[in-house]
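Then we have chain A:
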Amino acid sequence: ADLVLGSATEPSAIDPQFSRTGNNQNIAMQIFDRLVQTDAAINVEPALAVSWTNVDPLTWHVKLREGVKFHDGNPLTAEDVIFSLTRAKDIPNSPAPFSGNVASIDSMKALDNQTIEFKTKKPTPDFMEQIGFVYIVEKKVAEGASIEDFNSGKAAIGTGAYRFKSWTPGDNLVLTRNDDFWGKKQDFDNVTIKFISNDASRVAALRSGAVDLIDAVPPGDVKTIEGISGLKVFSIASARMIYLALDSARDKSPFITDKDGKPLDKNPLKDVKVRTALSELINRQLIIDRILDGSAEPAGQLVPTGVAGNDPSIAAPAFNADNAKKLLAEAGYKDGFGITIHTSNDRFPGDAEVAQALGQMFARGGLKVNGVVAQPYNVYTKGASAGEFSAFIFSLGNSTPTSATGLRNLLMTANKEAGTGSFNRVKYSNPAFDEMMRTATAEFDAKKRVELLQKATKAVFADVPVIPLYWQKVHWAGKANLSYIANMTEDTSATLAGLAE
Partner candidate 1 sequence: MTPILEVKNLSTHFMTRRGVLKAVDDVSFAVGQREIVGLVGESGSGKSITGFSVLGLVDPPGRVVSGQILFKGEDLLKLSPAAMRTIRGKRIAMIFQDPMMTLNPVLSVATQMIETVQAHDRVSRAEARARSRDALGLVGIPSPEERLDAYPHQFSGGMRQRVAIAIALLHRPDLIIADEPTTALDVTIQSQILFEIKRLAAEFAMALIWISHDLGVVAALADRVMVMYAGKIVEAGQVDGVLTEPRHPYTSGLLSAVPAAVPRGEPLRPIPGFAPSPLSRPSGCAFRDRCGRATEICATEPMLEVAAGREFRCFHPHFRSAA
Partner candidate 2 sequence: MTPLVEAIDVSRRFSRKLDYAEKIANLFGAGLEEKTVHAVDEVDLAVHPGEVVGLVGESGCGKSTLGRVMAGIMPASGGEVRWNGKPLTSLEGEEKRSMRLSAQMIFQDPMSTLNPRKRVIDLIGEAPRVHGIVKGREVRDYVASLAERVGLDASYLDRYPHQFSGGQRQRIGIARALAVKPKLLVCDESVAALDVSIQAQILNLFMDLKREFGLTYLFISHDLGVVKHICDRVVVMYLGRVVESATPDELFDDPKHPYTQALIRELPTVADRHRIFTPIKGEIPSPLHPPPGCHFHPRCPKAFDRCRVERPVLKQNAVGHVSACHLNDPTASETKNVTAEPAN
Partner candidate 3 sequence: MNARVSSFRDDTLFGRLVMGIAESPKTVIAAIVCIILLFAAIVGPYLTPQDPYDLAVLDILDSKLPPGSESMDGLIYWLGTDGQGRDMFSAMIYGLRTSLGVGVFSGVVALVVGTVLGLIAAYFGGRIDALIMRIVDLMLGFPTILVALMLLALLGQGLWKVIFALILVQWATFARAVRSAALVEKNKDYVEAAVTLGISTPRILIGHILPNCLPPLIVIGTLQVAHAISAEATLSFLGIGLPITEPSLGLLIANGYQLLMSGEYWISVYPGLLLLVLVFSINMVGDRLREVLNPRLGER
């Protein structure tokens, strides 16, 4: 059988190490493999590596899978892996390099054809989660190959479930089944991935039968598609948290005014009571039902249930207008204050609508909403990063097996040298939390690490560093005779599709 897949995104290159962004990885994961991979709930599974052991805090032994062959028939060797991991950090002009993934490697040595010994610069408990996600290319082929060689297919030789056949940028990518694949045999002989970025067009393409399966189904269309016989929707709540960031660190905030719209020289958002109040003014379920057509789960922390680091004891804050008003009054803002909500409008489904709904809810809660400003992401991020906004909506997708990376990037104090807080746009700083995170990430024992992360999560969200809104649900839709593994990492890949029994 053949599969025609309509995808919202398209890759910028076939070289799997060129860019770490999702659109490239979606393609790479079908042609290439990594040492480890994740399942639908982002749990680590062995892939090209079958086992790994931590000999001492600085030494790791990784055992490769036997009998794995590249598409050109050559067997996978330790040399290929070492080459790939070396290559990962010096891809010229890579916009999103894998260099962070291999940054902790001090040295690599092939113990035999199937075993590699790694030395790290410092103890790295999540070492496998770092190097494990780098795609492995064949040394003989990739050495000296240019990006064009990959794009044309000459160097696009991997160990993955599908072989690369052709790529017409902007139009489609064609794959054929790799019959020598080490893993589960794929159901499809040929796979064509059509790039259809417009949501409505993608849905129309499915409905007209031009494609068999589509990704990123707009929430508003889910019901309609479900109602069409012969079509089916595959959904999952992803690990992407949508949140409202609050400018809580500065003494004055640009878009905070008094009731009359005059700038306020105090910043109410510094007060945790105010932040809690804002959070409680939001009726998350209502937003989910009305704006997102049910396509989300209310969130009260970074990662959803099922992802390591989630603390089941933290519930999504309940809508409680009375308490919120009380809190506001306690903080000295009985009559509220003026606020402007900023948002992107092309980043994730419903971003602008959600912002408006938040505006409505704040207004009902007694705040003066001076405006809801929606901008395209490219303009928006600049303002957001530059601290030009007071309250703004962002999302953070967690694609790693634990919440550690997300917490580190989003909530730890911004510090270039330490590499923490790289997306901490509001410059939130909580030394106690930082310390808890440091201990957690240094912990080798997996179970303990998760517990420490939960503790840190609990501590930090009590301070409302950002207001978590919901975890977005993602949907795929396809013909009824297909199956698809909906996954939290939002991957679209033919390897996840199959013929339904």
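To be clear about the criterion, a contact is a pair of C-beta atoms (placed from the backbone, for glycine too) under 8 Å apart; a residue touches a chain by one contact, two chains touch by 3 or more; residues count from 1.
Picked so that all candidates are chains of the complex that A comes from, given by their letters.
Predicted model only: the values in this text are computed from it and were never measured.
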Candidate touching chain A in this complex, from 1, 2 or 3: 3
Candidate 3 contact footprint on chain A (complex, rising order): 199-200, 203-204, 207, 218, 220-221, 223-224, 286-287, 290-291, 345-346, 352-353, 355-357, 359-360, 363-364, 369, 371-376, 378-379, 382
